[in-house]
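Structure, as structure tokens:
Heads up, one of the protein chains got dropped from this complex, but the rest are sitting where they should.
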Amino acid sequence: MHNPQLNKNGELQHLLTIEGLPRAIVTQILDTASSFVGISDREVKKVPLMRGKSVFNLFFENSTRTRTTFEIASKRLSADVINLNISASSTSKGESLLDTIDNLAAMHADMFVVRHAQSGAPYLIAKHLIDTQRSHVHVVNAGDGRHAHPTQGLLDMYTIRHYKQDFSNLTVAIVGDILHSRVARSDIHALTTLGVPEVRAIGPRTLLPSGLEQMGVRVFHNMEEGLRGVDVIIMLRLQNERMSGALLPSAQEYFKSYGLTTERLALAKPDAIVMHPGPMNRGVEIESAVADGAQAVILPQVTFGIAVRMAVMSILAGN
Amino acid sequence: MHNPQLNKNGELQHLLTIEGLPRAIVTQILDTASSFVGISDREVKKVPLMRGKSVFNLFFENSTRTRTTFEIASKRLSADVINLNISASSTSKGESLLDTIDNLAAMHADMFVVRHAQSGAPYLIAKHLIDTQRSHVHVVNAGDGRHAHPTQGLLDMYTIRHYKQDFSNLTVAIVGDILHSRVARSDIHALTTLGVPEVRAIGPRTLLPSGLEQMGVRVFHNMEEGLRGVDVIIMLRLQNERMSGALLPSAQEYFKSYGLTTERLALAKPDAIVMHPGPMNRGVEIESAVADGAQAVILPQVTFGIAVRMAVMSILAGN
Partner (left out) sequence: MHNPQLNKNGELQHLLTIEGLPRAIVTQILDTASSFVGISDREVKKVPLMRGKSVFNLFFENSTRTRTTFEIASKRLSADVINLNISASSTSKGESLLDTIDNLAAMHADMFVVRHAQSGAPYLIAKHLIDTQRSHVHVVNAGDGRHAHPTQGLLDMYTIRHYKQDFSNLTVAIVGDILHSRVARSDIHALTTLGVPEVRAIGPRTLLPSGLEQMGVRVFHNMEEGLRGVDVIIMLRLQNERMSGALLPSAQEYFKSYGLTTERLALAKPDAIVMHPGPMNRGVEIESAVADGAQAVILPQVTFGIAVRMAVMSILAGN
């Protein structure tokens, strides 16, 4: 099977992962997002690009935050949005995932935004739609297990491009629990695709996956060494469930070794930017002074995230 | 009291049950639905028939699936929809059902779509609105207890008419737990109203209500006998709570006697259609090969369901 994300003409049909996505398409998304950034500042923040289209937010895993960004993006594109929290619904009645999808597709859905705790669920849905000749219904992966979170990866790229213009001479460090992070995975694929020459992963051995080097990533277990001279720092959220137990001694210990403090930030380039996908654990992975400091671009990430999601959705709807 | 569903001019004012609904009104709904089937295929799937109207989805019993169909139908009619999951709300504060209704009606509601575990709740609401001279607020029954599910009944009729054109020479079999099924009850009333000459009920004694013969239904306890020569098979969902215990030995036993298999389907007419209100229990009441087979029209039912709900809502709003 050819890349299920692209149609016969090589256009974006589904957004499942950044892995294997042609650079031209990543750039098309970022360029389209640029045109939407201005819309959010206007008096009337809507464009009629998806008027009358039905977007289903299928959240098999709860995430108010991500769901909200897609809901806003849909409404600003004038689409009709239906939020479905599926854990509490049909699947609890024993209906299979694909029966649920068939059912919603039969209601003339135009797009499924899918969040699922299991890696590969959005791919499974897209493949089913393709196999049954209904690939005019588009799938957007809004985070699947530990696999991918492509719109987060794209908004991170948008943010980097906004502040650094060019990817071709950057050093980017990703810090924290890379092992369990779909954000990290998507970021690494995106940075590689866009030609970033040096991508670094910083974290304790227990939270770094094997195989990073094969992906072209330089691994650091020492935070100070890893941060030296970088242009971009992407901090990851430390999930509560990791903070005690087998993988980490405690949140305090983690902060001591891998928390981003003002002192550590000073090791990066003077104009380095600090990113975080949110929600932040202040005092765990990041010091408040850094989170609220002049180098943090965490809130612009959120703003750009709406524009990037509008871009992805409108490109899909147009193809 | 005259039929509370009709106004003084004999027009549809509330949709509570198909029982007693004049054939002309059933036909009007199906004809109106025809005109909406095309809309869902258009680029912009919206018509302005209910622009500025406020539709309240009052779900006293959870049903994401049915709520979604009404939400989509409302949005495609350009209405404003407000979803209220009432179990978790005012009634838990001790407010009575009718106080809740008075309150929402005072917000200038135009329509209540009501789902309730208790039979008769939508009727109670409609009667209260009529008694207090507010019958410009319309009530649609979206399923009440074991009583009725009229929009499901209507979409089933739409589906049958779509595939069979004429009702006047059909044999229709309804299979399964008819005792607890509001769908079965609504289907029987609709089929009778539309002049279907032979309606059959197939199921074990424990799951068939008494009084079916008086409704003009032929009763079969043997699946093979019941299916012989039918034009339409309506399978019912076997609720999980019936699958073990007093009424049935087990799901496996049920499938052995009443599951719709390819072999059994061959007993019906060669062009017989297979329907199911969903969600299906594959391997319990229906074999997967049948559910996904050429004679199944289960997904078209869903598609027609949106159009039928749009028809009901727009007819009510226009009267």
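A and B label the chains in the order they appear, each numbered from 1.
The rule is short, and it goes like this: a residue touches a chain if its C-beta (ideal position, glycine included) is under 8 Å from a C-beta of that chain, and two chains touch if they have at least 3 such contacts.
Just so we're clear, the structure is a prediction, and the values are computed from it rather than from any experiment.
Engineer: Which one touches the absent chain: B:A106, B:A246 or B:A294?
Structural biologist: B:A106
Engineer: Among A:L6, A:L49, A:V219 or A:V302, which one touches the chain that has been omitted from the display?
Structural biologist: For the chain that is not drawn, the touching residue is A:V302.
Engineer: Suppose we count only contacts with the excluded chain; which residues of chain A make the list?
Structural biologist: 40-46, 62, 64-65, 68-69, 71-72, 75-76, 240, 278-282, 299-300, 302-303, 305-306
Engineer: Since one chain isn't shown, list which residues of chain B touch it in the complete complex.
Structural biologist: Within chain B, the residues that touch the unshown chain are 51-54, 80, 82, 84-86, 88-90, 93-96, 99-100, 102-108.
Throughout what follows, only the chains that are shown with their structure count from here on.
Engineer: By how many degrees does chain A turn when fitted onto chain B using C-alpha atoms, rounded in steps of 5?
Structural biologist: Superposing chain A on chain B takes a rotation of 120 degrees, nearest 5.
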